[in-house]
Every structure is written in structure tokens, then in C-alpha cells.
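A protein chain is absent from this complex, but the other protein chains hold their places.
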Amino acid sequence: MATETTSAPDKAVQGAFEAGSTTPTNGVSPVHLPLHQGGGTVQTLSATVEPPSTGDAGLSHDSLRELYSYVALARALDERMWQLNRAGRAPFVVSGQGHEAAQVGAAFALDRDKDVVLPYYRDLALSLVFGLTAEDVMMAALARAPDPTSGARQMPAHYGSAARRIITGSSPVATQIPHATGIAYAAKLRGTGQVALTCFGEGGASKGDFHEACNFAGVHKLPVIFFCENNHYAISVPRALQMAIEHVADRAEGYGFPGVIVDGTDLLAVHGAVKAAAERARRGEGPTLVEAKVYRFHPHTSDDDDRAYRSPDEVKAWKAHDGLARFETRLRDIGALDDERLAALKTRINAEVDAATDAAEQAPFPDPATFDRHVYAEP
Amino acid sequence: MATETTSAPDKAVQGAFEAGSTTPTNGVSPVHLPLHQGGGTVQTLSATVEPPSTGDAGLSHDSLRELYSYVALARALDERMWQLNRAGRAPFVVSGQGHEAAQVGAAFALDRDKDVVLPYYRDLALSLVFGLTAEDVMMAALARAPDPTSGARQMPAHYGSAARRIITGSSPVATQIPHATGIAYAAKLRGTGQVALTCFGEGGASKGDFHEACNFAGVHKLPVIFFCENNHYAISVPRALQMAIEHVADRAEGYGFPGVIVDGTDLLAVHGAVKAAAERARRGEGPTLVEAKVYRFHPHTSDDDDRAYRSPDEVKAWKAHDGLARFETRLRDIGALDDERLAALKTRINAEVDAATDAAEQAPFPDPATFDRHVYAEP
Amino acid sequence: MKGYKMVQAPQRSTLTRPRADPKPDDAPQTSFIDAIHDTLRDEMRADERVLILGEDVGRRGGVFRVTAGFLDEFGDERVLDTPLAESGIIGSAIGMALNGLRPVAEIQFLDFIHPAMDQIMNEAARIRYRSNNDFQCPIVIRAPFGGGIHGALYHSQSIEAVFVHTPGLKVVVPATPADAKGLLRTAIRDDDPVLYLEHKKMYRLIKGPVPVGDYDVPLGQARIVQEGTDATIVTYGMMVHEAQKAAAEVAQETGASIELIDLRSLKPLDEATVVDSAKKTGKVLVVTEANGPCSVASEVAALIGEQAFAWLDAPVTRVAAPDVPAMPFSPPLEHAFLVDAAKIAAALRRLISF
Partner (left out) sequence: MKGYKMVQAPQRSTLTRPRADPKPDDAPQTSFIDAIHDTLRDEMRADERVLILGEDVGRRGGVFRVTAGFLDEFGDERVLDTPLAESGIIGSAIGMALNGLRPVAEIQFLDFIHPAMDQIMNEAARIRYRSNNDFQCPIVIRAPFGGGIHGALYHSQSIEAVFVHTPGLKVVVPATPADAKGLLRTAIRDDDPVLYLEHKKMYRLIKGPVPVGDYDVPLGQARIVQEGTDATIVTYGMMVHEAQKAAAEVAQETGASIELIDLRSLKPLDEATVVDSAKKTGKVLVVTEANGPCSVASEVAALIGEQAFAWLDAPVTRVAAPDVPAMPFSPPLEHAFLVDAAKIAAALRRLISF
């Protein structure tokens, strides 16, 4: 069922996998992991399902290690923020753990010198790939003045940087999706060759803004990628109460562009799907909806308690399909990583996270006198 | 292409046509009529396409004549309102001409003793079937006090009547769609056995409210029918600028319920499709999106001039597939109508429209002192 | 009864469910959140037509736990975890109300109500009027609002004024556990759409006695928190508590006798109580934690200026949030933004010595 393809297969998307064999070699697809969704209605699947990635997907070992280092850095930073939170030193944490491989795969498939990303609050790893530093993130986490994303005005995890083309986001869910459509429209009109990629959860796909943005992008065949990080819950609301279908990607057809489902714990599979989507966009063929199946390892935020709505077994089963661990295994398998390199990397990352934490803890809070600046352009 | 069915065929819907042969006997499907939409991209069609109706669809001649009389009454009333408008006696007209057969077919497929309809401004014929009278309509058209739909507070064509389960509507497009979902939810919770049917244009299907309402109805398998009267234009905006796909019905799959496309100038085909949808709803199997392909014969409203965006040829071609004329031919063919009966019917309808016009022209305007009543419940 | 029901709806009854977990009758201090929780539960027990819907109201019992335990007691047909879609939530609540139910919709934060403004302002608010009383729309919209909890720009907003500006709506803001009960009961029983705004900082901070039994607070009646003769403070929500602190401080310093009015109901507004107090004291401070322009404070100040002109001894003075997109996250910035007892006291001192 999960591999049935009823829409006309999109050659461009499929093409991304010509480098590898299409025989599934890796483990269980996350779609089949246990989920307390209340019954598995059989669904018609109109989206394309990406095959699992194999081998090195045509990337050099250096590139593969770079990819890995971002996943590992995001994980380490995220864990540190939780520690700081539990120790009462960080007021609020939104975690991306479980989503990192998908985000890094997606971000690397773009042109980081010109493309535009519109992350949501789970997109720590994606934002790091686009140039935010551990220190930037920690400044925001501790609400310090040097926070370049908002000057400590927004809650942590509201990533943004004009210079890095990471678009400032708000907390209301899904509002960034039409922004992506507009950015893509401007890119097309101005001929910049940019692709816009916007991220959101499967909950966000229930909002009118998702619909209106996809529809508009479809009409004008805009260079935009709608990247859904489907972690099966919107806070406590399970997928089955969020939508009657299993896959957000199945909605793409209704907007006139392809939907692609990919195992979000398989970094290279996501990379391939997004790369194909970006190429398609740059060829002027329009949007793609890429749905990465992921799972969030932690509660919704540091204010949430997920035990009310998820079983420990379910969480455990998904943690066993951690994208970080899977990518590490893959890189070891193909000889791109070994114990020594890994140890060195961990040391570097720990140092980076330590330094970021120290810098943030020593940084000043914003000057209260600045609180009313920048409501409007200053003359 | 237009008959390809990629979703699992919905047995209930197909069943509605068991009475007749499935061989197309009537003329051109409106889908193939000329439309200045700018190029015909080949689309994947996931909705079910209803076959043209044949014979009497299992209805008695009396019933068929009753159906016909509503189409004819709606047409006559609508024409009279235009005449009054052009004569400066009616300030504003919104026309349903071209949509009537679809509306009457749909309305008759419901249980008029308990079901609920949520019309939009083109649904004159549907509202008549649900019990509004020519006089009611004319009172609203001329903004007179006895207008039962709003006391002349709303513009004409904002049909509504609590007693007749025609839900009061506003002018903002698509807001009624979630109301239908809520009404269906209440019907299910309270076990009333009611089905809700809500109407909207293809333009309305671009709004977030359409998406949110369909999604919610899909999750709870609610007894609701989303009835899209696709007339290919939203004021001047052609379908191709409204959506990248050709059929609104193709979106239903993304909400987990069937979409059905039907020739809206074929009254009995619409009747069959909506009847099947209502039965499905009453069986607890959930919503259906029925898309009737129609064409509006007049400008958007009496304030519009459609020559800026539609060619006379296109309008002419569609007028040649008028649902009223087609139904008349059908009834003559099967012996349910003849010249004599038709003449009598026309006389009766003319008298009804004359009487309604006279009554409205003689009725008082509302008492200005009442303008601030009923903002809230009065004690 | 003028109300419209499409078919006979089940009637209010107190027999629907056995009362479980009763509060002792003499319960002295209930938290604000418990008062809301208990009242909502009691209303659901008493009237089968009442149902709640919103994001995370079921399994999670609400992100603030206002509806904790409801799913177990009332089942998932009356306690609905909705998809993430605010316009859809309010739009379908309207439909439910049109078909005989009494939905109580939760918007998770008032900051997220904007997508539903069309359904609230153009639909719910106008259904009775536009149908010339043929239809009505008895829904309650609950939403946590207000700042001071490090919620930053999107978990701190106070945008009640835009609803007060909209005819056809009612807007209430309880400031005590007792009013939380009395106003919620009245709101649910009201035949028109009511916004019921809960200051989220008060949920666990504010405690007080809650009358047992059928305790109703009529909409449109302000509460005189304390009587006084030298100056009046008019406010609502969490600012009632800040104003009370400020008043106590200034009274102690200056010996002035300060009247404090808690509006409770912003729409309808208890104009008489406000104007009478202004006439009595001649000096009025109007406090809101919302942005100032076109705020409830503007409205009250304009009203007093119009109706108590001859009695005024000083300008009617507003204390409101600055015209800055509320509210920055970092504590020093939040503090600079937020209206609090100190800022109220400063304005009160100026007013008294005018």
C-alpha cells in the first residue's frame, strides 16, 4: 500500500534516485512504526513515495561528514538547551530532536548562496545549515541582547536572519507558508533564480493559510517547496484527529503539483527529494510538496508533558529509528566515518556548544530603554 | 481523460444510476464547452465523473414536472428581477440563471422536512425548493419590510429562513462552509438524521474556510455535502487563475472523502449524485464533494459588466446547453410534458411572479425606527 | 422564547450525569483556573447541549489544563480535539449553535484568534441582526490573554478592543474566581456570542472564594472593588489586581480615598457605574494593559469626558501599554513594556495632586 503510486510518476523527482538502486535496504519505514492514532483506515495514496536512499547518493565523503556534523551539532545544542531549562537557566525550549536529519537533508539540497528558507520553530538544524551559529541560537535561548534573530524580543526558536535569507517567523502556525509563495513570486518576477523552502508541521497543513498558499503557488508554478515535517502530533492532537487522510502529500495533487513522501529519518532520501524539487522549481515547473515522516523525541515544548498523549513504547520505537544514529551507521558502513573522526567531531561540537553557552550566559540582557525601538523605520 | 476514475469508485454514488443506462445520450459535456481559460493543461482526475442521466431516473412524471416547475419559476423570477433592475425599480440583482437545474436537482435529493441547506447568493432555485416563495424573494429584491429573509437588512439574494432550515448567509465568500460542518456535527451528536448541504462557487473553494471545513468534516465523517457550483469564473477571474487544477472535486480526496463531478445542466444527473451523497451521509459514511459544472448566463451582478472578461461566443455556446431547455426536452421526450401542460405552467408561473411583484411593490419599506433592533436578544 | 432551534433540542437538565468530585460547600479559596474548570464542568453536566471544542482540549486537557479530566467524563463527542484551524473552530461552532447546541470554543491563546476574526465579526456577531431575529448564535469563545508571563509577542496579547468595537458581540473579563464562575455561567446561558477572556497570569496566581450553587453575574454590571471619594480607577482583568496594589500604596502615602471599578463586562459596558463614580470623585484613571489607541481605556475616557464633563477636576488619564507590538520576551524588555502597579501608582499620584 505504502508504495502504490497513483499519480503520474514525476520523472524529475524519481530521477534523483537514478544514482542509487531502488531496492529498499534500510529498515522499517516510519510510516509503519506504532502510532496511537486510533485505527488504520486504508487510504488512497496519490503522492509519490520516495524509495529509501542507498550508498552515498553521489556525495563526497567530505560532504557527507559535513551533513552529519550539522545533525550532530543541532542535537547537541538542543540537548544543552534542555539541560539549561531543567536547571532553571533557560526559560523555554522548543526542541527539534527527531527532525534534524530531515532538516539537514532538505537544507543541503538548496543553494545556500541564494535560496530562501522560512523555518518554523523546530528548524534548528535547518537554520544552522543556513548559517545561524550555536552562539546565535544560545543568545536567543537565554534572551540576551546579542541575539541576532530578534534581539531577544521573540521566544527562542524563532529563527531569522536577513543576511542568511532565513525569514523571520512568528508563533502563529502556518502564516509563513504564503510568505514563501510571495517570495517565490518575487523571485520569478525578478528572475533571481531563487527557490523558497518553507517548513511546517502536519498540524499546520490544516490551516487555511496552507491551502491558500499552495493554491496560489500552483496557479503560477512558483519556485517554492512546501516542506512538511510530519511528526504525527500537533501538541497532543494525533494525526487521525487532524486529518482524515494519512499523508499531507496527498493534498498536493489538488493544487496541481506533485506531493512526495519521504522517510524523514533517512537524511539522504530527504536530500534527494528536496534536490529534485529544487531542480524542478528552477526549471520553472513549479512547486513540490515534500512530506518528511519524522517524530519529535521530546514534549512539544519545555512547558508540555507528553505523557498524557503518547505512550513510552511509541516514543521508544521511534527513537530506535533516530535519523542521527541511522546516518552515523550509514557513514560508517561506507567508510566515511570511524571512531576516531567521530570522537574528534564530538569534541569540536562540545566545545562549540560550551563556548556558545558561556558567551550567552555572559552576554547582557537587552537595554530596557530599547524596548520601543523599531516599531517603524527610523528616519 | 474526463472519464478516468483513479479514486476507488464509490459504489453508493454509482448506484444512483443503476436505474438508467450509463451510455451517454445527451450532448456535449459542459467540461468541453469553450472557455477562455488560457490553455488546457492535462490534469490528473481523481474525482468520480458521473455519467449523464437518462430516462426518468426512477421519478414519477408528477415529480419530474414539479422539478421542472421550480427551474422555470426560478428562471422567470430571475428574469423579472433583471427587468425591474433595468427599469430602475430594483436596486440590485444577483442572478442564478444557468445554475437552476443543478440547484433544483440537488435540493430535491434532500429531505425537505429535516435537512438543512446553506445557500450562497446564486441559490434562488434551491431556496425556492426549500420553501421560499416568489413573494418572499421579491420582498427582498425590493427591500421591503415583509422580506422574511432579513427584513430588508441584507442585500437581495441573501436567502435564509429558520423555519425552512435555510441558513442565513452573509456576503463574505465561503464562510458558510464551516457552518455546514458544524450543523452536520450537531446533527450527528444529536442523532437528528439530518444532512447539511452547502453551496459555493469554485472561487469559494480557494478560501481557507473551504479547506478547514472540509478537513474537519472528513475527520469526523460528518453528514454534509459540499456542493460546488463551478461556473468557471469568480467575477472576472477565470478558473485557470483560480486554481491549477480543473476540478474542485479533485480536492476531496485530500480530505478523505469522495469527490464527484457532474454536468450541472443535467438536472437528473445532479439529483442522482446528491441523492447518493445524502444516502452515504445518512449511513454515517461521511461527506461528499459534489461539483456541478454550470455557467452563469448574466454578469456577476447587476453592477457588473462581463464583456471585459467573457466573449459573446462563449456565453452563447453555454446558453445552448441551458439546463432548463435540456430538462424540458427530456420531459417532452419521455412524455411527461407537452405543449398544453407547458403553457398552463407558464401561465401559472407568470401569474405567481406578477403577484409577487405587485405585492412587493405595494409593501412598505421597513420602519426606520426598527433599524437598531435585534443586535442582541431582546429580553 | 424568541430563540431559534431547528428541531427540538434536548432541554437543560441537572439530571444528565451524576455529580462526581464535588467541591465542599465551604471551600474557602479556589484558584482562578479551578473556578473556570469547575464551572465549565458543571455546565456540561447540567446541559447536554454544551460541548467544548478546541486544540488540545481533550487528551491534553488544554495547554493550561482548564479542561483536565473532561474527555474522560464527557467523552470525545462533547470534548473535541479539533484540527489546528481557528477559523474552522469558530465557523463550526457557529454551525453547531445554529443546530441546537451550545458550543464553548477554546482559542488556545488570544494571539491566535485573528484567523477567526471573519467568523467572529462577520458571522457570529451579525447573524441575529442580518436575519432580523430569525436566527441566533449562542456560542462562547474562551481565550487566555494578557502578558507578564514571558510569552513574548504571540503569547501575551490583549486585543479585546477589536471585539468591543464590534456590535453583536459581548465581551467579558473576569478578575476573580467568583466572577469567573458567575460570568461563565451567564455567558453560556446567553443567546448571543460571548467572548470570555481569561488572563493567563491569573490562572494559578489569583485565588478567592467562589459562591456555591447557581451563582450568576449579569453581563454589563461592573463591580466596585473598593469605594472611595478622591479618585477612581477603572480597569479590568489582571490590571484590577495591579491597580489594587497601586491604590493601597498611594492611599497609604497620601491618605487619598480611591475607588476601584472592575468593569468585568467590556461589552455591554456598565456606563452608569463608571459615570457615577467619575461624578463622585472628579478624577479618573483608566487602566488597560492593551495598546492605547482605540482601546477600552480610550472608550471609557471618552465616555466620561462626554457624560461627566462638569464634574471632572482633572483630565481623565489613561494608563495603557505603549504603542509597541506586545510584548518582548527578554525580562527587562517585557518589564519596560508591561503596565504594572508601579506605573499605575505613578499616574495615580499625578492625578491626585492635579
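Before moving on, here are some points about what is shown:
So that you can tell them apart, the chains are marked A, B and C in the order they are listed, and the count of residues begins at 1 in each.
Keep in mind that, in the parts below, a residue touches a chain if its C-beta (ideal position, glycine included) is under 8 Å from a C-beta of that chain, and two chains touch if they have at least 3 such contacts.
In this text, all values refer to a predicted model and were calculated from it rather than measured experimentally.
Taking every chain of the complex into account, the absent chain touches A, B, C. Which of C:Gly54, C:Pro103 or C:Gly168 touches the hidden chain is settled by the complete complex: it is C:Gly168.
The missing chain, though absent from the display, is touched by one residue of A:His99, A:Arg122, A:Arg144 or A:His158; that residue is A:His158.
Along chain C, the points of touch with the absent chain fall at residues 87, 111, 114-115, 117-118, 121-122, 125-126, 129-130, 153-154, 159, 161-162, 164-168, 267, 269, 290-291, 293-299, 301-302, 304-307, 309, 312, 314-318, 323-326.
Even with one chain removed from view, chain A keeps its contact list with that chain: residues 114, 116, 147-151, 153-154, 158, 160-162, 165, 167-168, 170, 172, 175, 177-187, 189-190, 192, 194, 196, 208-209, 212-213, 215-216, 219, 373-378.
One chain of the complex is left out; on chain B, the residues touching it are 91-92, 143-145, 150-156, 170-174, 203-204, 206-209, 234-237, 241-243, 303-304, 308-309, 365-372, 375.
The rule is short, and it goes like this: only the chains that are shown with their structure count from here on.
Distance between chain centres (mean CA atoms), chain A to chain C: 38 Å. Annotation: 43 Å between the Cα-based centres of chain A and chain B. For chain A, the set of residues that touch two or more other chains comprises 206-209, 241-243.
For chain C, residues that reach two or more other chains under the stated contact definition are 82-83, 85, 87-88, 115.
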